[in-house]
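All protein chains but one are shown in place.
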Amino acid sequence: MAGNTWGRQFTVTSFGESHGPAIGCVVDGCPPGLALTESDLQTDLDRRRPGQSRYVTQRREPDQARILSGVFEGETTGTPIAVLIENEDQRSRDYGKIQQVFRPNHADYAYIQKYGRRDHRGGGRSSARETAVRVAAGAIARKYLRERLGIEIRGWLAQMGDIHLDCVAPDTVNDNPFFCPDPDRVAELEAAINVLRRDGDSIGARIVVEATGVPPGLGEPVFERLDSDLAAALMSINAVKGVEIGDGFDCVRQRGSEHRDELSPEGFLANHSGGVAGGISTGQPVRAALALKPTSSITIPGRTVDIAGEATEMRTTGRHDPCVGLRATPIAEAMLALVLMDHWLRHRAQNADVTPPLSPIPGDL
Amino acid sequence: MAGNTWGRQFTVTSFGESHGPAIGCVVDGCPPGLALTESDLQTDLDRRRPGQSRYVTQRREPDQARILSGVFEGETTGTPIAVLIENEDQRSRDYGKIQQVFRPNHADYAYIQKYGRRDHRGGGRSSARETAVRVAAGAIARKYLRERLGIEIRGWLAQMGDIHLDCVAPDTVNDNPFFCPDPDRVAELEAAINVLRRDGDSIGARIVVEATGVPPGLGEPVFERLDSDLAAALMSINAVKGVEIGDGFDCVRQRGSEHRDELSPEGFLANHSGGVAGGISTGQPVRAALALKPTSSITIPGRTVDIAGEATEMRTTGRHDPCVGLRATPIAEAMLALVLMDHWLRHRAQNADVTPPLSPIPGDL
Amino acid sequence: MAGNTWGRQFTVTSFGESHGPAIGCVVDGCPPGLALTESDLQTDLDRRRPGQSRYVTQRREPDQARILSGVFEGETTGTPIAVLIENEDQRSRDYGKIQQVFRPNHADYAYIQKYGRRDHRGGGRSSARETAVRVAAGAIARKYLRERLGIEIRGWLAQMGDIHLDCVAPDTVNDNPFFCPDPDRVAELEAAINVLRRDGDSIGARIVVEATGVPPGLGEPVFERLDSDLAAALMSINAVKGVEIGDGFDCVRQRGSEHRDELSPEGFLANHSGGVAGGISTGQPVRAALALKPTSSITIPGRTVDIAGEATEMRTTGRHDPCVGLRATPIAEAMLALVLMDHWLRHRAQNADVTPPLSPIPGDL
Partner (left out) sequence: MAGNTWGRQFTVTSFGESHGPAIGCVVDGCPPGLALTESDLQTDLDRRRPGQSRYVTQRREPDQARILSGVFEGETTGTPIAVLIENEDQRSRDYGKIQQVFRPNHADYAYIQKYGRRDHRGGGRSSARETAVRVAAGAIARKYLRERLGIEIRGWLAQMGDIHLDCVAPDTVNDNPFFCPDPDRVAELEAAINVLRRDGDSIGARIVVEATGVPPGLGEPVFERLDSDLAAALMSINAVKGVEIGDGFDCVRQRGSEHRDELSPEGFLANHSGGVAGGISTGQPVRAALALKPTSSITIPGRTVDIAGEATEMRTTGRHDPCVGLRATPIAEAMLALVLMDHWLRHRAQNADVTPPLSPIPGDL
């Protein structure tokens, strides 16, 4: 496949370019009978939407999702759900420079080498705009998981540059444009962004996502493990360069006696594993982290080549984010929702008639 | 799918339990005309094989791979290549304890919750023994990539606990049982393992893998990106908890002006990106890192529950590795080879008749 | 998967209900550089379009396809091509009867049993309206096959009821509303349809499709053979109940000495096999036939049950075809185009570097 369909049982087929007429997706495999309206998608779309604060890109898109199929009288029917988001704020401007020159560390050069051409307008298919459809599709999964299984998903900004953030007030994450889980640190983030703006530079970020209420048994060893599919899903988000499950790279320095999550009848005694063992969910909270690189769309000039292969210099202008990671939280939550949804359906395909010899033990003590 | 087939164009279907009669795989989609014998698989299998040094598990398996199909008169025919590895050293012993009690942080509990039962002998399907077939399959991909495309793959131990290792002598990696790339530090590793043995404990590790000579254009955005599929492939290896592409989590603290890989007609001026942009290979070396947790099979007793849900204690005995990461290098190399092979074939499916407007620029200056 | 994505390398994801806001599809995997405009899709869409003659359903849909992505400056870019067709003539009427009662031999009852509900308006997802998007997607494949490989695809009505038609004038097929390949027999078909109209009844049809210029080598034994995938593709068209490759069911009475296609350096000496051997194309014309059942939407009352499980009677009113097979020719051509396109790309994924020991012999003497 050419890579634009995600999932195996709950699938998302994504299409659209940043400055084409529309982006959208087709969600296939959703169980019938889920109450669903366009406003269910809009909540998460609005959280991801650009132009909402002065700390992110100023492109203004209403990002109104329209459901074209698969819903009848307010409920899913089991047939494919097509979602369409029109592009509205495609500023008509001169793309001459971007068209001829490869922006360093962008997908421009790779697309040309792969396809021999590219839609250069606003990044075309490689634009982060594509992630809006993931958020829309993820909202469907998220609603099902919450209503049918009691699974709750949340994410937050855990680090931006040298600023480390603890999740001290998870309920406040949506109250600030950074998805910062510590209200006392928001001013610090604002100041850091202002410095980057002034310097014409950018910075990386680390996001944490977590799902609670996940039943044990999700994941298909040996290749389509829950953690494996989650790693792929998170790595497929623009700018992501690293993924961790549970303690992640901290494991390298841990001893087994420290790392192993002991069990008791009352619940797991720790969660270093991030809720996955042998590629299968354990019932503990599923927790992952992702690293996003600093965007390369900065105003500091950089060396590059043009389409003739000649050396030149590039300085990105236009609307961009000093920290693309700031908008990644709802996208990462959406991908986690999609992974859990797909695995829930696949798990019951094979194992719907299984009764384990013991009841699940609680994920947390 | 139930998760035991990897890949889309070059596929590997894996089967077998640790203490069953055999493990093996079927490799489908290999181009015809590749010279291939069983000894081509054996080189890498021998590198992964247990029982070769006193620093790893003492299970002794010859790991002789037998090719059952798909090769005729010394060349691949384009039909599926079945590889069989008989299990020989399945020690006949009392599994009573393991059968009734869940080892903390093993897949035991998750398997029971998913399937309602499990083959408890030696870890059954969740045993690291399964990775032998990945090495065999990877050896086929690796041979093709080397002979047809000039791609070279190598890996090394980059960290064990607090011991950080630089790749100062890549040619010596296979000369020691740790895949240590610095011969002067081997004694240090030996000493650390001896301490762990004495303590009955274990430690994590970090492995780096790299492919040079990768042509630009591999990877299928937006979901089946090269980095995304590589993350999944590496995360599917037993005990892996984190994956990085290029600078990985270091990106969080980097500025865009530092991170971006500038280009010149003579070549890329840096490789922070790990050879992937927008999910597509750039021609730079493809570089990834993985974190392996400390094995939970340690002799220090741990709290757990039994199959009746009652609290109990577990102390693993038998043959195990103080650092499972020590044997992971050939497995990670194999998974990298499989990912590149699959993406090469898929890339040419869609783009075989593309001529980019400029020649690829070198991956390194 | 839930079944709305077709293909493996060249994929079509279909969505939409008969009386929803729109139908459409996403075509993924198209090679870049193919000149493509909306009018390229329109030619075939217009051939399938209802309401064009008084012999088929009188629903009037302009069936204007809009391309939303994947085409830039008149050429495909290699990214997914979304095609949207708005529904316009959704007559607002009382669906009360259809909603409560299962039309015999329609999908109504099966949908209820599967999904527990259905969009009853105009057949919902099970309507033949869905085939419009197949024709649009097929037009893209067809253009590529013609321009890059010289493959020509055509189809015709071979039988309607007891009227058998020979392909005596293939160039006249598009000159009449029946896709009849014999202009002298058109009046006979008209008369037969008029009788059916009068009787409120319907009739079956047999369609033949053929592709010339197909290179040898397409098809992936043992399960994804060219004939196997073609059988699935044709059987997936609404109302199709039988598929034949080459001589099909006539083979049952043939002897091997008659059936086998002998070869000569100048070309194959016959084509009983329909251009496929061992599941792989031979270079002969690929030929298939399909049987379409008489539509069950007739005005003669029939016994059935209602949603409460009670016995009742049903008489279909509204706009319907006395012979649904009459509009199937462009759909069958489209499916043949899709199968060949997908297999061409998959074939070159594995075998792009193969040089057979002898040149292909011509498909026809």
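Here the chain labels run A, B and C in written order, and each chain numbers its own residues starting at 1.
In this text, a contact is a pair of C-beta atoms (placed from the backbone, for glycine too) under 8 Å apart; a residue touches a chain by one contact, two chains touch by 3 or more.
As the structure is a computational prediction, the values presented were derived from the model and not from experiment.
The undisplayed chain touches these shown chains across the complete complex, A, B, C. Only one residue in the set B:Pro50, B:Pro104 or B:Gly124 touches the chain that does not appear here, and it is B:Gly124. When the whole complex is considered, the residue among C:Ser18, C:Thr77, C:Asn176 or C:Ser273 that touches the unshown chain is C:Ser273. The omitted chain makes contact with chain B at the following residues, 1-5, 8-9, 11, 13-17, 20-24, 26, 28-29, 32-33, 66, 68-70, 72, 75, 77-82, 84, 114-119, 124-125.
Contacts to the hidden chain, counted on chain A, fall at residues 8-9, 29-33, 78-79, 148, 221, 345-346, 348-354. One chain of the complex is left out; on chain C, the residues touching it are 1-6, 8, 14, 102, 104-107, 109-116, 125-126, 130, 159-162, 196, 201-206, 216-225, 227-236, 238, 241-265, 269, 272-274, 276-283, 291-298, 300, 302-305, 307-311, 325, 346-347, 350-351, 354-361.
Operating definition for what follows: only the chains that are shown with their structure count from here on.
For the touching copies chain A and chain C, the fraction of interface residue numbers used by both exceeds half; the interface is of the same-residue type. One simple way to say how far apart two chains are is to compare their mean CA positions; for chain A and chain B this gives 26 Å. Centre-to-centre separation between chain A and chain C, using Cα means, comes to 38 Å. Multi-chain contact residues of chain B, defined as those touching 2 or more other chains: 8, 221, 346, 350-351, 354.
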